[in-house]
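First the structure, in the form of structure tokens, and then the observations on it.
One chain of protein is taken out of this complex; the other chains stay put.
Let's look at chain A:
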């Protein structure tokens, strides 16, 4: 079972909207302040990646309920240029934009489950889940 809400990412303000949506859902589900910060930060990194590299995409927040286990899933999707070498972008410090290169490996550490799929020329899909303990 899952209930979903989405934010379209086109400009910098949409990054703020996406993390506010995520924080509200995390609060609603009963996540503590540290997990709320983890989720908000993860959404911010994923939304910024869409804005920087794909130009346009979507962040969806799903409330999960899997056999009594509650969780929050971030689904980031874009139809941008895709990622050539996924292994490289998962390395700490790798960046093509002059950033810190902390984004994707950081999101993986902040969340419990992390799944990335990307095809050059057709876009990137990332799903990251945090379970309520």
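Convention: contacts are C-beta pairs under 8 Å (C-beta built on N, C-alpha and C of every residue); 3 or more make two chains touch, one makes a residue touch a chain; residues count from 1.
Operating definition for what follows: contacts and distances are computed from a predicted model.
Which one, "STAS domain-containing protein", "Phosphate transport system permease protein PstA", "ABC transporter ATP-binding protein" or "Phenylalanine--tRNA ligase alpha subunit", is the UniProt name for the chain you do not see?
UniProt protein name of the non-displayed chain: "STAS domain-containing protein".
Just one of A:9, A:25, A:89 or A:110 touches the chain that is missing; which is it?
Considering the complete complex, A:110 is the one touching the chain left out.
Tell me where the left-out chain touches chain A, residue by residue.
Touch with the absent chain occurs at residues 12-13, 15-16, 19-20, 33-34, 36-38, 40-41, 44-45, 48, 92-93, 99-100, 102-103, 105-106, 109-110.
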